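Once you've had a glance at the structure underneath, I'll fire off some questions.
With one protein chain withheld, the remaining protein chains of the complex are depicted in position.
So, subunit A:
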(Lines give C-alpha, C1' and ligand atoms only; values in the text may rest on other atoms or scores of the structure.)
Protein backbone atom coordinates (compact mmCIF):
# COMPACT_ATOMS: atom_id res chain seq x y z
CA UNK A 1 0.00 0.00 0.00
CA UNK A 2 1.26 3.42 -0.87
CA UNK A 3 2.33 5.67 1.94
CA UNK A 4 0.07 8.64 2.32
CA UNK A 5 1.43 12.14 2.18
CA UNK A 6 -1.29 14.18 3.77
CA UNK A 7 0.88 17.19 4.40
CA UNK A 8 1.71 19.13 1.29
CA UNK A 9 5.40 19.97 1.17
CA UNK A 10 6.69 23.20 -0.23
CA UNK A 11 8.46 22.70 -3.58
CA UNK A 12 12.23 22.79 -3.65
CA UNK A 13 12.77 21.08 -0.30
CA UNK A 14 15.12 18.15 -0.75
CA UNK A 15 14.99 16.73 2.77
CA UNK A 16 11.81 16.35 4.73
CA UNK A 17 10.21 14.22 7.37
CA UNK A 18 7.26 12.28 6.11
CA UNK A 19 4.17 12.46 8.18
CA UNK A 20 2.70 9.04 7.51
CA UNK A 21 -0.42 9.66 9.51
CA UNK A 22 0.16 7.96 12.84
CA UNK A 23 -2.10 9.41 15.47
CA UNK A 24 -1.75 9.55 19.20
CA UNK A 25 -4.41 7.94 21.35
CA UNK A 26 -6.54 10.58 22.95
CA UNK A 27 -9.42 8.43 24.17
CA UNK A 28 -10.06 7.73 27.84
CA UNK A 29 -7.34 5.81 29.69
CA UNK A 30 -8.90 3.31 32.07
CA UNK A 31 -5.89 3.12 34.33
CA UNK A 32 -4.38 0.88 36.90
CA UNK A 33 -7.41 -0.12 38.93
CA UNK A 34 -9.32 -1.04 35.79
CA UNK A 35 -6.46 -3.26 34.62
CA UNK A 36 -6.29 -4.91 38.03
CA UNK A 37 -10.05 -5.52 38.03
CA UNK A 38 -9.85 -7.04 34.55
CA UNK A 39 -7.03 -9.33 35.62
CA UNK A 40 -9.07 -10.33 38.67
CA UNK A 41 -12.23 -11.12 36.72
CA UNK A 42 -10.32 -12.96 33.98
CA UNK A 43 -8.48 -15.07 36.56
CA UNK A 44 -11.70 -15.82 38.43
CA UNK A 45 -13.47 -16.86 35.24
CA UNK A 46 -10.42 -18.88 34.26
CA UNK A 47 -10.53 -20.74 37.57
CA UNK A 48 -13.85 -22.26 36.44
CA UNK A 49 -12.78 -22.62 32.83
CA UNK A 50 -15.10 -19.85 31.59
CA UNK A 51 -13.71 -18.22 28.48
CA UNK A 52 -11.39 -21.18 27.95
CA UNK A 53 -11.73 -24.41 25.99
CA UNK A 54 -14.35 -27.03 26.81
CA UNK A 55 -11.65 -29.40 28.01
CA UNK A 56 -10.51 -27.01 30.72
CA UNK A 57 -14.08 -26.52 31.94
CA UNK A 58 -14.47 -30.23 32.72
CA UNK A 59 -12.37 -30.54 35.85
CA UNK A 60 -13.36 -27.40 37.81
CA UNK A 61 -17.05 -27.91 37.00
CA UNK A 62 -16.81 -31.58 37.95
CA UNK A 63 -15.21 -30.75 41.28
CA UNK A 64 -17.85 -28.06 41.88
CA UNK A 65 -20.62 -30.61 41.29
CA UNK A 66 -18.87 -33.15 43.51
CA UNK A 67 -18.76 -30.51 46.25
CA UNK A 68 -22.47 -29.68 45.99
CA UNK A 69 -24.08 -33.09 45.41
CA UNK A 70 -23.50 -34.51 48.94
CA UNK A 71 -25.01 -31.31 50.39
CA UNK A 72 -28.08 -31.72 48.19
CA UNK A 73 -28.41 -35.37 49.24
CA UNK A 74 -28.14 -34.42 52.93
CA UNK A 75 -30.83 -31.79 52.48
CA UNK A 76 -33.07 -34.28 50.70
CA UNK A 77 -32.59 -36.79 53.52
CA UNK A 78 -33.26 -34.14 56.18
CA UNK A 79 -36.45 -33.01 54.44
CA UNK A 80 -37.67 -36.56 53.80
CA UNK A 81 -37.07 -37.81 57.34
CA UNK A 82 -38.27 -34.57 58.96
CA UNK A 83 -35.09 -34.48 61.04
CA UNK A 84 -34.53 -31.81 63.69
CA UNK A 85 -31.05 -31.07 62.50
CA UNK A 86 -28.89 -31.41 59.41
CA UNK A 87 -26.78 -34.58 59.35
CA UNK A 88 -23.58 -32.49 59.13
CA UNK A 89 -22.54 -29.20 60.72
CA UNK A 90 -21.91 -26.27 58.38
CA UNK A 91 -18.37 -26.00 59.70
CA UNK A 92 -17.67 -29.72 59.29
CA UNK A 93 -18.58 -29.91 55.62
CA UNK A 94 -15.35 -28.45 54.21
CA UNK A 95 -13.26 -30.72 56.44
CA UNK A 96 -15.04 -33.81 55.13
CA UNK A 97 -14.57 -32.65 51.53
CA UNK A 98 -10.94 -31.58 52.00
CA UNK A 99 -9.65 -33.96 49.32
CA UNK A 100 -11.87 -32.29 46.70
CA UNK A 101 -10.85 -28.79 47.80
CA UNK A 102 -7.17 -29.76 47.72
CA UNK A 103 -7.58 -31.15 44.21
CA UNK A 104 -9.28 -27.94 43.10
CA UNK A 105 -6.46 -25.78 44.47
CA UNK A 106 -3.86 -28.09 42.97
CA UNK A 107 -5.44 -27.96 39.53
CA UNK A 108 -6.34 -24.27 39.40
CA UNK A 109 -3.45 -22.52 41.18
CA UNK A 110 -0.91 -23.63 38.55
CA UNK A 111 -3.23 -22.78 35.67
CA UNK A 112 -3.58 -19.31 37.15
CA UNK A 113 0.12 -18.45 37.44
CA UNK A 114 2.31 -21.15 35.87
CA UNK A 115 1.12 -20.54 32.32
CA UNK A 116 1.90 -16.83 32.60
CA UNK A 117 5.45 -17.79 33.58
CA UNK A 118 5.81 -20.48 30.95
CA UNK A 119 4.63 -18.40 28.01
CA UNK A 120 6.45 -15.37 29.38
CA UNK A 121 3.32 -13.24 29.48
CA UNK A 122 4.16 -11.76 32.87
CA UNK A 123 6.34 -9.00 31.33
CA UNK A 124 3.38 -8.13 29.09
CA UNK A 125 1.19 -7.63 32.14
CA UNK A 126 3.80 -5.35 33.66
CA UNK A 127 4.02 -3.31 30.47
CA UNK A 128 0.47 -2.23 31.39
CA UNK A 129 -0.02 0.28 34.16
CA UNK A 130 -0.29 -2.43 36.83
CA UNK A 131 2.35 -2.95 39.50
CA UNK A 132 3.67 -6.13 41.11
CA UNK A 133 1.30 -5.68 44.04
CA UNK A 134 -1.68 -5.37 41.70
CA UNK A 135 -0.82 -8.57 39.88
CA UNK A 136 -0.29 -10.51 43.10
CA UNK A 137 -3.44 -9.11 44.71
CA UNK A 138 -5.57 -9.80 41.63
CA UNK A 139 -4.36 -13.40 41.32
CA UNK A 140 -4.61 -14.03 45.08
CA UNK A 141 -8.09 -12.53 45.30
CA UNK A 142 -9.26 -14.40 42.22
CA UNK A 143 -8.19 -17.82 43.47
CA UNK A 144 -9.49 -17.10 46.97
CA UNK A 145 -12.85 -16.03 45.49
CA UNK A 146 -12.99 -19.13 43.33
CA UNK A 147 -12.33 -21.28 46.39
CA UNK A 148 -14.92 -19.34 48.36
CA UNK A 149 -17.50 -20.03 45.66
CA UNK A 150 -16.50 -23.71 45.71
CA UNK A 151 -16.77 -24.05 49.49
CA UNK A 152 -19.65 -21.66 50.20
CA UNK A 153 -22.01 -23.00 47.51
CA UNK A 154 -22.66 -26.33 49.30
CA UNK A 155 -23.18 -24.42 52.57
CA UNK A 156 -25.77 -22.28 50.80
CA UNK A 157 -27.46 -25.45 49.54
CA UNK A 158 -27.51 -26.79 53.11
CA UNK A 159 -28.85 -23.50 54.50
CA UNK A 160 -31.62 -23.08 51.93
CA UNK A 161 -32.53 -26.74 52.39
CA UNK A 162 -32.60 -26.35 56.16
CA UNK A 163 -34.94 -23.37 55.90
CA UNK A 164 -37.18 -25.26 53.48
CA UNK A 165 -37.27 -28.14 55.96
CA UNK A 166 -38.44 -25.57 58.55
CA UNK A 167 -35.53 -26.12 60.91
CA UNK A 168 -34.90 -23.53 63.62
CA UNK A 169 -34.11 -20.26 61.80
CA UNK A 170 -31.83 -18.62 64.41
CA UNK A 171 -29.86 -21.79 65.00
CA UNK A 172 -29.33 -22.46 61.29
CA UNK A 173 -28.40 -18.84 60.52
CA UNK A 174 -25.79 -18.88 63.26
CA UNK A 175 -24.34 -22.13 61.99
CA UNK A 176 -24.34 -20.85 58.42
CA UNK A 177 -22.53 -17.64 59.44
CA UNK A 178 -19.92 -19.62 61.36
CA UNK A 179 -19.47 -21.87 58.35
CA UNK A 180 -18.97 -18.87 56.06
CA UNK A 181 -16.28 -17.39 58.33
CA UNK A 182 -14.51 -20.73 58.40
CA UNK A 183 -14.56 -21.23 54.62
CA UNK A 184 -13.37 -17.64 54.10
CA UNK A 185 -10.30 -18.40 56.19
CA UNK A 186 -9.88 -21.72 54.40
CA UNK A 187 -10.12 -20.07 50.95
CA UNK A 188 -7.50 -17.45 51.80
CA UNK A 189 -5.14 -20.00 53.36
CA UNK A 190 -5.42 -22.58 50.56
CA UNK A 191 -5.18 -19.95 47.83
CA UNK A 192 -2.04 -18.49 49.41
CA UNK A 193 -0.29 -21.84 49.80
CA UNK A 194 -1.31 -23.00 46.33
CA UNK A 195 -0.17 -19.82 44.58
CA UNK A 196 3.19 -19.66 46.37
CA UNK A 197 4.02 -23.21 45.31
CA UNK A 198 2.64 -22.80 41.80
CA UNK A 199 4.46 -19.51 41.18
CA UNK A 200 7.84 -21.22 41.62
CA UNK A 201 7.49 -23.47 38.59
CA UNK A 202 6.55 -22.75 34.98
CA UNK A 203 5.58 -26.40 34.52
CA UNK A 204 1.87 -26.88 35.15
CA UNK A 205 2.02 -30.61 35.84
CA UNK A 206 4.82 -30.26 38.32
CA UNK A 207 2.98 -27.44 40.10
CA UNK A 208 -0.11 -29.61 40.49
CA UNK A 209 1.90 -32.46 41.96
CA UNK A 210 3.77 -30.15 44.33
CA UNK A 211 0.59 -28.49 45.64
CA UNK A 212 -1.23 -31.78 46.15
CA UNK A 213 1.83 -33.28 47.82
CA UNK A 214 2.00 -30.43 50.33
CA UNK A 215 -1.75 -30.57 51.02
CA UNK A 216 -2.26 -34.33 51.24
CA UNK A 217 1.02 -35.49 52.68
CA UNK A 218 0.89 -32.92 55.46
CA UNK A 219 -2.73 -33.88 56.23
CA UNK A 220 -1.91 -37.60 56.09
CA UNK A 221 1.15 -37.18 58.28
CA UNK A 222 -0.68 -35.02 60.83
CA UNK A 223 -3.71 -37.34 61.05
CA UNK A 224 -1.47 -40.38 61.47
CA UNK A 225 0.58 -38.72 64.21
CA UNK A 226 -2.58 -37.53 65.97
CA UNK A 227 -4.09 -41.01 65.83
CA UNK A 228 -0.91 -42.45 67.34
CA UNK A 229 -0.79 -39.78 70.04
CA UNK A 230 -4.46 -40.49 70.82
CA UNK A 231 -3.85 -44.24 71.06
CA UNK A 232 -0.88 -43.61 73.36
CA UNK A 233 -2.96 -41.33 75.56
CA UNK A 234 -5.73 -43.92 75.86
CA UNK A 235 -3.17 -46.59 76.74
CA UNK A 236 -1.74 -44.27 79.37
CA UNK A 237 -5.23 -43.53 80.67
CA UNK A 238 -5.62 -39.86 79.89
CA UNK A 239 -6.03 -37.39 77.07
CA UNK A 240 -3.03 -36.29 75.11
CA UNK A 241 -1.98 -32.66 75.18
CA UNK A 242 0.13 -33.18 72.09
CA UNK A 243 -2.80 -33.65 69.66
CA UNK A 244 -3.66 -29.95 69.22
CA UNK A 245 -0.02 -28.99 68.74
CA UNK A 246 0.49 -31.60 66.03
CA UNK A 247 -2.54 -30.13 64.23
CA UNK A 248 -0.63 -26.93 63.55
CA UNK A 249 1.31 -28.55 60.73
CA UNK A 250 -1.35 -29.08 58.08
CA UNK A 251 -3.70 -26.55 56.43
CA UNK A 252 -6.83 -28.66 56.90
CA UNK A 253 -6.25 -29.34 60.60
CA UNK A 254 -5.36 -25.66 61.11
CA UNK A 255 -8.80 -24.62 59.88
CA UNK A 256 -10.37 -27.43 61.90
CA UNK A 257 -8.60 -26.20 65.03
CA UNK A 258 -9.62 -22.57 64.53
CA UNK A 259 -13.26 -23.40 64.04
CA UNK A 260 -13.48 -25.84 66.90
CA UNK A 261 -11.88 -23.31 69.24
CA UNK A 262 -13.88 -20.23 68.22
CA UNK A 263 -16.67 -21.14 65.80
CA UNK A 264 -18.49 -23.75 67.82
CA UNK A 265 -17.50 -26.67 65.61
CA UNK A 266 -16.90 -30.18 66.86
CA UNK A 267 -13.34 -31.13 66.08
CA UNK A 268 -12.45 -33.88 63.66
CA UNK A 269 -9.27 -34.58 65.66
CA UNK A 270 -9.01 -38.08 67.07
CA UNK A 271 -10.72 -38.19 70.45
CA UNK A 272 -12.91 -35.29 69.34
CA UNK A 273 -10.96 -32.86 71.50
CA UNK A 274 -10.07 -29.67 69.66
CA UNK A 275 -7.67 -27.01 70.89
CA UNK A 276 -8.60 -24.97 73.94
CA UNK A 277 -9.09 -21.20 73.67
CA UNK A 278 -5.43 -20.46 74.38
CA UNK A 279 -4.24 -22.99 71.83
CA UNK A 280 -6.95 -21.74 69.48
CA UNK A 281 -5.38 -18.27 69.60
CA UNK A 282 -2.13 -19.82 68.40
CA UNK A 283 -4.06 -21.50 65.59
CA UNK A 284 -5.58 -18.17 64.49
CA UNK A 285 -2.17 -16.50 64.63
CA UNK A 286 -0.62 -19.27 62.55
CA UNK A 287 -3.40 -19.11 59.97
CA UNK A 288 -3.18 -15.32 59.63
CA UNK A 289 0.62 -15.53 59.65
CA UNK A 290 0.59 -18.09 56.86
CA UNK A 291 -1.79 -15.98 54.75
CA UNK A 292 0.41 -12.91 55.27
CA UNK A 293 3.57 -14.91 54.61
CA UNK A 294 2.23 -16.31 51.35
CA UNK A 295 1.29 -12.79 50.25
CA UNK A 296 4.79 -11.59 51.16
CA UNK A 297 6.44 -14.50 49.36
CA UNK A 298 4.37 -13.84 46.23
CA UNK A 299 5.37 -10.17 46.30
CA UNK A 300 8.99 -11.23 46.58
CA UNK A 301 8.59 -13.77 43.78
CA UNK A 302 7.18 -11.18 41.38
CA UNK A 303 9.37 -8.27 42.40
CA UNK A 304 11.78 -9.14 39.63
CA UNK A 305 10.31 -10.89 36.65
CA UNK A 306 13.32 -11.43 34.47
CA UNK A 307 12.07 -15.03 34.78
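Of note:
The criterion applied here is as follows: contacts are C-beta pairs under 8 Å (C-beta built on N, C-alpha and C of every residue); 3 or more make two chains touch, one makes a residue touch a chain; residues count from 1.
The definition used in the following text is that contacts and distances are computed from a predicted model.
Of "Phenol 2-monooxygenase", "Molybdopterin synthase sulfur carrier subunit", "ABC transporter permease" or "Metal-dependent hydrolase", only "ABC transporter permease" is the UniProt protein name of the chain excluded from the display.
Although one chain is not drawn, the whole complex shows that of A:72, A:200 or A:284 it is A:200 that touches it.
The residue touching the chain not shown here, chosen from A:61, A:213 or A:285, is A:213. Within the full complex, the residue among A:77, A:228 or A:282 touching the omitted chain is A:228. Remark: the omitted chain is touched by one listed residue; of A:59, A:181 or A:281 this is A:59. Listed by residue number, the positions of subunit A touching the unshown chain are 52-53, 55-56, 59, 99-100, 102-103, 106-107, 115, 119, 200-201, 203-206, 208-210, 212-213, 216-217, 220-221, 223-225, 227-229, 231-232, 242.
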